[in-house]
Each structure stands twice: as structure tokens, then as C-alpha cells.
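Here the structure comes first, spelled out in C-alpha cells, and everything after it is commentary.
Only one protein chain is missing; all other protein chains are in place.
We call the chains A, B and C, going by the order they appear; numbering starts again at 1 in every chain.
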Amino acid sequence: GGGSSSTSTSSSSSPAASPFHPAGVNVTPTTPPASSTVAQVVWDEPYGEPASLDPLKSYALPENTVLSNACDALLRTGPDLKLQPGLASSWTHPTPTTWVFKIRPGVRFWDGHPLTVGDVLYSLNRHLNPKLGTFYTAWVADIKSIAQSGPSEVTLTTKVPDVIVAQMMASGLGTVIEKAYAEAKGAAYGTASGGIMCSGPFQFKSWQTGSQITLTRNPGYWDPSLQPKVQTLIFKFITDATTLTNALAAGAIDGTYEVPIQGIARLGGAGKMYYGLSTNQGILQPIQKTGLSANAKVREALSMVIDRTGIAHTVFQGLAVPELAAVPPDSFSYATQRYQQWYLGVGTPTTPNVAAARKLVEEAGNPKSAMTIGIQQGDSQSAAVATAIQSAAKSIGLNMQVKALPTAQYVELIFSEKARAGIDWTTGNNNYIDQAEPLQVLYYWGRSNSPYNLDGFAEKEVDSLFAQARAQAEPEQRAALAVRALQLWVKPVNNIPLYIYPERLFMNKRITGAPSSFSTFLYYPWAAELGGT
Amino acid sequence: MTPPQMRFAPRLPGAAASSRALLRVVRRDRLAAVCMTLLALVVLVAVFAPLIAPHSPTEVNLSSAYLGPSLEHPLGTDASGRDILSRVIFGARASLLGPLGVIALALALGVSIALVAAWFGGWVDTGLSAVIDVLFAFPGLLLAIIAVAVFGVGLTAPMLAIGIAYTPIMARIVRSSALRERALPYIAATTVLGLPARRILWRHLLPNVWPLIVAQSTVMFGYATIDLAAISFLGLGQQPPSSDWGLMVAEGRPAILAGHSAEALYPGIVLVLVVLCVMVLGRRLGDRDDRQLPRR
Amino acid sequence: MSALLELEHLRVTLPAEEGATAVLRDVSLQVGAGEAVGLVGASGSGKTMTARAVVRLLPPGAQVGGSIRFAGRSVLDLDREQLLRYRADDVAMVFQDPRSHINPVRRIGDFLTEALVLTQGMRRTAALAKVTRLLGETGVEEPERRLRQYPHELSGGQLQRVMIAAALACEPRLLIADEPTTALDVTTQSEVMAMLDEVRHARGLALLFITHDLDLAAAVCERTVVMRAGAIVDEQPVARADLLQQTAPASSTSAPASSTSAPAFFTSARASSTSAPACSTSAPEPAVLEVSGLCMVFAGLLAVDDVSFAVAPGASLAIVGESGSGKTTIARMIVGLQAPSAGAIAVLGHLRSRPPRGARERRTRGREAQIVFQDNYSSLDPRQRVGDALGEALDLHFRPTAEERRRRVAELLDSVGLKQEHARALPRALSGGERQRAALARALAVQPRLLVLDEAVSSLDVATQAQILDLLAGIRVATGTSYVFISHDLAVVRRVSDEVIVLRRGRIVERGATQQILTSPADPYTRLLLDSVPRPGWKPRRRAQ
Partner (left out) sequence: MGRASGEGGGARPTPLRSGVWAGVLRRLLRTLATLLVSSFLIFAALYLSPGSPLGFLTHGHSLSPEAVHSIEAQYHLNKPFFERYWLWLTGLLQGDLGRSTITREPVTTLLSPRIGVTFTLVAMGAFLIVVGGILLGVLAGVSGRRIDAGVLAAVTVGMAIPSFVTATILINYLALKLGWFPVYGAGSGFADRLWHLTLPAISLALGLIAYVALITRAAVRVEMGSEHSDTARGRGLRERLVIRRHVVRNALIPVVTVSGITVASLVAGVAVVETAYELPGIGAYLVQSVTNNDFPVVQGICLILVVVYVVVNAVVDVLYLLLDPRLRRSR
């Protein structure tokens, strides 16, 4: 890596307006360090209960929020969103298609068994076994093999030269579990009754489905800098904004990421809000290859007329800013200047330009047919955003409907053409990228053969630039290629950027220390930093 | 001469009689009169919503969110700057249509099942009673939730489901009343006269159980309103940007935290008032009917 | 000796929807100690209200004027404690309908001892012993077992005895009996009345006996006063049998001459009706109704047991029997409202063993036989105007023009003695008698060959009864309609029927010509039945042991 992040760690007066972070919001990737131990901390999972604690099936917020504290991966995503060594004490990139990870010695699982290369190989290769059904299918497609290459060395071989897949060793893809335990449990591994066996700073104690997951301090954690200060860590699953706010205000819950915006005003007396970096973003994603939403003029007109400032101010009560290109700028962890320069130059308007948009719609032939935005049921923020888009579309004579889909149907949109029928756009809170690597945007939505590329965007040049970029280990050069590809991708408006917001973290008066960045709380043992004030 | 089929064409059974009963209730009873007026007002508002509402219920104006009451926005605006009054007004449509559908379905199904069962008796009755029994095994809300699981969110599935769930209640009440009525000599007399079953059912039996049906439907309307609002609240019913009152309460709830209670408050109040009025009227109608029947 | 109970100018007004109605306007009467006074009057005249006023059990909101004195004390001025003692010790009431006046979910023993234990402070065992004795005295068999039973397990007669025993338990000085036998059949009535009479004499009780049957009152009371429309009227009571005797000939075989009693309509319509066989007097006509081996079983109860009879054209058959003997059941089977368990019914030679097929057969059957029901309160559709009900019947069978229909409705109303205004009336606005006449008119509208009348005139006052009976007789002569006439009123039976069958527990115990059966019955049950009917000079008697 290289370059500096776009954040200011100074916590002086409220920072001035910036295109990356809201005015008056002090973005700090870390919070004041904990100074004492605490017997118990109750944390909330605002997106609900994990479905599983098996890394194979943990590719969403609830699962990884817990798992990152229990199970070590080869790498970690630090508070500054940069990769850090985890179970791999170091890693090298000897050839364009190989990555060699040196496995840290002396690490023990909670049950005292030493963590061996065998466990690493077992864990990583589970993803390659199609019968086990990993959720990381798209990534696995690029992996050729994972094999032992020395006494404490593992080599990852990719099919094409690729730097970004190695970064994913900080995610569930690189998480190591105990082979003997997992084999004994079979399909029950990672379930509430089957439990898990890892080496992380907190060990799994119990999972009462519907109610809570309890972790306890792992006294023998290998990392001296991350010795947990919290004896018992309990995760609750309150999703309702009102209930969560009340519980935080009353002290029944000690802290949470993704604090409900409306409740922040209520929390003043109970503790402190922190704002961190985030690789999350709000976009309006076209998901049909044909129809109005595939019409470049319509897309551009729509992008032009959306009141991004209004959305940021009203829906997010000033805790978001307009996004200028569909790449979250906090992901510019290297070659920051180059990326930022490009980002600011894309020229997406932040306030509606109705006249110009009208003209575009006219040029498109004043289409009368309706389009539909699919949102996830119960996601009130996206509902508000979609309503605002609907209203904006109406102002330029476009007929836009909003349809709330049950969670199951909503997630199905991505891989089922049948589920997509009748839905032209979607917007939601799940368009984050996993690592601070802008290339991931192209990986998901820009390359023509990505399973997430639903509107059939296919540009040979973008594909070729992307292939070159992912092969390029040198950051500045990678960034140069990436920017060229991104520029080609955003030109005929693709994913319509809407908003970006810093991660919102709340901790009550008792506790402090948790890093505040998005994807850090997914891929870093954040709770090990937690402790008393 | 009119063909026989025409002569026995069902007139709207007892419609005149029940509206007369309603008027009688209203004339005697101030509370009922107030309720009646309020409901009439709500219905009018629902019908003429586009004429009455000062704004469009979906017109988003992000720069004027959470405004307090003013001449422009008598009840203020919501999180997206939509006019709350206009939303409540249009919400009357969304919120009343569902219960109406429920009642229509429960009436059509329940009354037909009940009358057929009571009239034909024997195995027809046994069979239909078994059907009623099975339907009775599903509480309305639960059936609505299952319906959503099967057919997806929206107004239709919960509405049909609750209608079906209310059917056995209606059917049981009407059936027992029809059985009682059927056992009375006046029905026997019409049979002996040689009147066709159809005519006896429509012209004699139904009009005499009609007041009970009206009273029951009214009370059910109240419950259906609450049940559908609950479904909306659960996020399984109508979806944003609908202005359904239950949904508005659910949507407006988080804003209460930030001190903006208007979006949840007003639709909540209107919802409670409408249900209250319907229940009061339903009970009065029921009472009225008891007094009106000849002493036996 | 001053009167035990003294009512003076008693007025009771009840709140009504608009203003108040005076239910009792001016009631003055006296009951001496040990005296039995009969209080007679038509339904709704205020008898029950008078009785309730005596124990101050009036509906809420009732206004009372005048005075009620019991043993010299003003009942209306008693305070709460005094009133409770007065009710507990001095008066006792036997209510009109025992089934609804006894708590259905408490055991008989509980009901009987309740007052003794709770107001007289008696121990439960002692109370039980006392009421067991009392029950025996009132003629209830196996009293110990009854104490453990629930009200619904007892018959009406038994329940009435329980009620009387309960009233006697606290040894009151005055017993008020409100129509204690209305719900009972004549034989049971006779027994209960005899028992009451016995007990009263044995204890020297004063009795205020309320009834609408003058003969019954005369049989047990020393004195009878008559009430009408909320006031005691100072007139000599008239026996209804006398009235019947006066207004109509005793025998119905001789034709009632008055042509007015059978309106032109019947004769003309019948003549024009092609489906009905001509009414000729030629000799070997088939029976209009033929019933053979008829049986009806209700859940193990043999309600009708092998009954056979026939009715010739123009004949009139009476069925008599005590309550529950199966009369109504037979009537319902004849008109096809109930399918017999066994046996055959043929009307005009058409077997009725299966339900009618199709509209045409329904109509045909409708024209063959019609029925007038016992219960006039509900034999008309409460939401249909009388004129519409008649019109409906006419439309169905004759499809008249509007003009014709109006004329025929008018004729029908006239013929049953209803006014033309009644055509627009709803049943609720009619009196019981008027309703019964409307029901009769509806049955007649079809011009049936057979008319079944189930206690069709029992609810009418004597004058109207006579008029209707005249009408029926007239129609019979004019059109040859046959009647099956069900009644417990022997005076009426005597007047309308040629032949009688006597029914007991579903079986025919005796049959024969009316005169013969009524004057010299052969079967002991028939004799008992005849003996039980109150008439001038009659005394209630207990059934021969």
C-alpha cells in the first residue's frame, strides 16, 4: 500500500464542508482508547441476527460483525481501512498469480489445540468445495488452488494475475477454523447448536437463537496489542430504530454500529457518537438489460434530476453527502490524490437540473411506460430515497413506481432473472465494497462477466483495463489503469451515485475504544479494542 | 307478464330496512349521530380526496421536511416533506378499501355458506360446518401473515386472507340465526305455500337475518381496519409510498425519537376515531335490532 | 277482619321511548287473610304488573302511585331492610313461567333451600329436610332425587310444583300465583290446581290467583275480580263457553246458512280452478287425506306411534290430546314439513313420502294442503306486510293481474274479519288475534283442498273465535274444503268437527263421532281429559292414584 487516507484524525473544531464527509461531522477511524476492563458489554446488530457463523456463509453485515472478533483471518482490515497481518505474519507476491502467506506460529485455538497449516488449508479449501456452497462463489471462481508450500507457508494461486483476491484474505474467505472441530460438527458447524472453534480474541460461549450471542474473553489470545478488555461480549439483534434508540438511551444496549439516524438526537446524554470511514455507498442500480432503465438518456436525465443534497440533508439529516461517482471515496486508500481528482471531476450534479434533464427525456422520446424501483421491505431509509427519486422522475415526466420486496426476494434480485422481472432499479444499503480498493467496484459492476453486473454493461476496453489493473501490484500504476477504466464505466451513466455517509458508531459513557470504520468492524477484531472509559 | 326468473330476482335484501334502522338509531342517539357524521365525512373525504387534499400525497420536497403546522401544511410535513394532511386524506382510500374488501368477502362467502347450510341441512350442513370449522382454526392475522408468505406483500393478499378468516365467524352467526329463523312457522308457511327455495332464502330468510348481518359487518369492519393496519405496521401490507394509516404510523414512529410526532400521530388518531365510530355504530345497530324484533 | 292485602288506586307508569305509559291506571282490590281472590283479565291487562307491585319488583324506572298495604303497613314506605323481611316472611310469589324463573344452572335443592338458609338463617340440612317434605306434599315423586337434579331435567308440571314448594317454604301469609298453569296441559293443570287448593286450605294461606281463564279462577277462588287495560273493571265476568254457545249452533253438521261467511271469492275461484276436482257430492269420492301407519321418532322418543286415519272431502276431523301428545307433529307431517319415520300420507291420492320435485310440484302440493300454525307470534314474516304476504301467495298460484290481486286481497282480509288498513301493516303492529287471522287468510288465499288448523283459534278472544269458526264452517260448505282441526278446547271441537281422534303419547286411544266421544267417552284417558277442562262448576282434581 501507500499514500495517506483522506481522513483527518484531528478532533478539534467541527470540520468544514468537504465533498467526502458531511460538514460538522468529525470523521475519526479510531475512538479514544479504552483504559480499563469491563465485565460485560452488550452490543447490537442493527441488521438482525446472523444466519450462521460459518465463514462460508458469512458474507453479510450481521455475520461478520460477530465473526471478526471470534475468528482470525489471514489478514485484517485496519481502522484506516488498510490491510494488516493477521494469522499470516507476512505475505509476498512472488509471481503475478501466486501469493505466499507465512502462517504465524504459536497460535492456539480456544480449546488449546495449536493452529496448523493444515487448519489453514482446510479452512480455505472449504470455499473451493462446491458441495459446501460458499457465498464467496464469485471470488472463488478466480482461485486456482490453495496449497502448502513450506513448513508454515501457504500459497494461493490465482487463475489470472490478480491483486484484489488476496485482499479478500481479510474476509470470510481467509478465515481459519479448527479442522478437527469443523469435521466433527459437519453441517452443524457455525449453527447455534453446533458452535464454532477459532483462535480469535473472543471465544464463542453460546447462541440463544432469537435472543443473543455471547462471547467471552480469550485469555490466551496471541496478539499482545489486542488483548480484550471486555470479559463478556453480548450481541443483541434489535433492528427496529425506535427500540434500538430507546435501548441505547436507557443503557440496555451499550453500543452499536450503523446507529439509526433519527435516534441520534435522543442519545446525547447517554454516550457519544463517532463517525468513521466507510466503503458503503447509496446507489441507484439499473438491473435490466432492456427497457427504459437501459436507456442511456433516461439514466442520465434521472441522474441529473435527483436531489442528492436534499437526500443527504433530509433523509440522512445531514449525516451524508452526495456521491459524485458510484465509487465510495473512502476506498481511495492508495493513490488517493489520483482517485480523488478523478472522482471530483466526474461532474455529477448535486442539485437537480430539471431543464437539462427534461431535454434529455425529450430526446429519448418522452417515454410513457413505467419503471419500478425495488427496495427491501422495512428499509425505511431506502424507501424515503426511492420516494424522492420517484418524485424527481415525475418532475421530468418519467413514471417511476416503488416496490418493496421481502428480504428473500430482494436478495434474489442479484442472481435470479425471474425475481428481477418487472423491477428496473434497486437501491439499498448493500452496495458496499469489502475493502478499500476502488477496483472492487469494477470487479462487481464494471467487468462484463461479473455475476453482479445485471444491466449487461459490456465494454471491451473496460474489461481489458480492469484485467491490467488487477494484475498490477504497484499502487500508483494500478490506480492509473483503474481511473481510466472507471471513467469509461461512469461515462454512459451506469450505477447512479446517490449518497455516501461516514459510518455511525455509538458507545455509551461506560465504554470506548472500538474503531469506527465500516468494513473494519467486519474484518478486524474490533471488540478487542473495546473497554472502559 | 314477467318471466318467472325475473319475478324472483333478488332485490337488495333488506337494504331499505337496514338503512331505515340506521336512521332510526341516529335520530335517537347523539353519540351515534356524531359517529355517523364522522364516518360519512371520512368516506366523502376518501371519495373526493383529489379535490380536497391541498397537495399530492406523494409530492416529495426534501427541503421542507418536518415542517410544523402552517396554513400551507395544516398538519405539517413528514420526513420527505410531504404534506401530512394530504397523506391522511388519501390514506383514507387505502385504509378503508381494505376493510371494505374484507367485509364484502366475508359477507359473500359467510352468508352464502350459512344460508345454504341452514337451508339444506343434513349432509350439506355437516360438510359446510366442517369447512367452517377448519377455517375457524386460523386467526385472521395469522392467515393474513401466511397469505403474505405465499402471495407476497400488498393489500390484496392480507385483505383476502382476513376476509376468509372472518368468513367462519360471519357464517356461524348467520347460520345459527338462520336456523333459528328457519324453525319459525313463517318460513314453514312459505314452504307449504309452495314458494321456491330461492325465493324463500332471498325474500324471507335473508331479510330477517339481515339486521344481524349488518351489525356484525359493522363490528367486523372495525376489526378488519385494525387487523389490516397491523399488517401494514408489520411491513407486510401496503408498502411505501402508500399513505395507508397503519403504514404511516409505522413509518412515522422513528421520527418520534427526533421529536417529530406528527406523521405517526395524526393517522393514528384518525385510525382510532374511525374504528371507534364504526364500533359504536355497530353496537348500536345490534342493540337496536334486539329491541325491534317482535316479542316472542 | 281487615284485609291482609289492600291495594288502593294503584298506578304504575313505566318509562317508554316517548314519555311514560301507565301500565296500571287504577287498581283497587283486597285480599282477606285466608281468602282466595281470582284476578282475571286478558293478556297485557296488567295482572302480572299488579302482582309485581305487591312485592315491589317493578321494572327499573317505574313510578308507583296509590297505596299498597299489607297487614296494615304501607308496603311502598318500607325501607330496604323492612322490604327484605317483608319479601322473605310475608309474601311469596309463584311466577308465571317456572322454567325461566328458576335459575337453570343451580340444582333444585339449592333453589328450594336458598331462601330458608339465606333469609331465615336455617341450617342447610334442616332446610333440605323441610323442602323434601314440602316437595312430597306438592306431589313430586322421589323428592330426594329431584333435589340433586337441574331444572331442565324436570317437566313443566314438576317444575311448577317445585316453584310452589319454594313459595311455601318460608311459610308466607300471602301467596301470589301468577298463571301457574298456563304452560301446562289441561290434565297437569288440573292436578297442580288441585294441589294448590289443598295446600292453601291446609295452611290457611291467603291467595291472589292470577289467570286469564275465568272458569279456572271460579273453580278455586272465593271471589274473582276482572281487570282490563290496567284497571279493575266492575263488571260480572262472562264465561266463554256461554258465549260460544250463544253465537253459534252446537252442531256443525247443519250448514251455517249465512252466505257472508263464505265470500263469493272462494266459490268463484274454486270453480274456475281447473286443477282442483269439482266439488260435487257424488258418492264414492276418494279421501282427501289418508294417513296410515304413521310413525315419528325423535332421538329415541316415539312422538307419533302408528297413527292411521282418513278425511273425506268436506269432512272435518279433530285431533285432541294433552300437550306433547304428538298433534303438531302429525300436522307438520301432513303438510310435508317433516318426513315421517314410517307410514304413508296421501293427499288427494298423491303420496307424500318424498320431498317435492321442482317448482310445479311444490305449487301443486301447496294447493292441496295448507296449514295455520299454533304460534301466531311468528307465523308471519316479521318484515312482510300482510297485504304483501297474501299477494305473494296469490301471485304464486294464480298469477293475477294487479287489479285482480288487490281485489282478492281485500276480499281475503274481509273474510277473516280484518280491516283493509291491515293490508299495509307489519305483523308487529297486529295483535295476536289479528295475526292469527292474517295467517288464516294466507292459507285460504291458495284455496287448499285440505286445511290443517293447529290450535288456530286458541289465542283469539271468544267473539273473534266465534267469527272465525263461522267463517271456516261457511267455507267448508261452499267449497268442500276438508279440515284437520287440532285443539285442546273441547267447546271448539264440538262446534267444528264431525269426527274426533284422541291422542295420547302419540297413539290414538279413541276415535269416533264428536258427539259420542264428548258425551260418553269410552277410554279412561279421554274421560280424564274431558274432566280436566275447566268449565262452570268444575273443580280441579288430582289424578286417580
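Heads up, the rule we're going with is that contacts are C-beta pairs under 8 Å (C-beta built on N, C-alpha and C of every residue); 3 or more make two chains touch, one makes a residue touch a chain.
Bear in mind that the values here come from a model prediction, so they are computed numbers and not experimental data.
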Here the chain that is not shown touches A, B, C
Given C:L154, C:A177, C:A369 or C:V386, the one touching the chain that is not displayed: C:L154
Can you say which of C:L24, C:V37, C:V55 or C:I334 touches the chain missing from this structure? C:V55
Consider the whole complex, including the chain that is not shown, and state which of B:A33, B:L97 or B:I146 touches that chain. B:I146
Of A:Y59, A:F457 or A:Y523, the residue touching the omitted chain is A:Y59
So which bits of chain A touch the chain we can't see? 48, 51-52, 57, 59-60, 130-138, 187, 191-193, 208-211, 236-240, 242-243, 246-247, 249-250, 252-253, 377-378, 406-416, 419, 430, 451
In the complete complex, the non-displayed chain touches which residues of chain B? 129-130, 133-134, 136-142, 145-152, 172, 176, 222, 226, 229-230, 233-236, 246, 249-250, 253, 256, 264, 268, 271-273, 275-276, 279-280, 283, 296
Name, in rising order, the residues on chain C that touch the hidden chain in the full complex. 43, 55, 57, 84-89, 92-93, 95, 97, 99-106, 114-115, 118-119, 149-150, 152-156, 158, 166, 170, 182-185, 212, 299-301, 323-324, 328, 374-377, 432, 455, 458-459
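One rule holds for everything that comes next: only the chains that are shown with their structure count from here on.
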State, to the nearest whole Å, the distance from the C-alpha centre of chain B to the C-alpha centre of chain C. 45
Distance from the CA centroid of chain A to that of chain C, rounded to the nearest Å? 88
Taking each chain's mean CA coordinate, chain A and chain B are separated, in whole Å, by 47
Would you pick out the residues of chain A that each touch at least 2 other chains? none
In chain C, residues with contacts to at least two other chains: none
In their complex, what parts of chain A are in touch with chain B? 241-242, 245-246, 260, 262-266, 307, 310-311, 313-315, 317, 377-378, 380, 383-384, 386-388, 390-392, 402-406, 409
Contacts from chain B onto chain C in the complex sit at residues 1, 4, 7, 14, 17, 184-186, 188-196, 204, 207-208, 293-296
Of all residues in chain C, those that touch chain B in their complex: 332, 335-337, 356, 359, 362-367, 369-371, 373-375, 377-384, 392-393, 395-397, 399, 427-428, 439, 442-443, 446
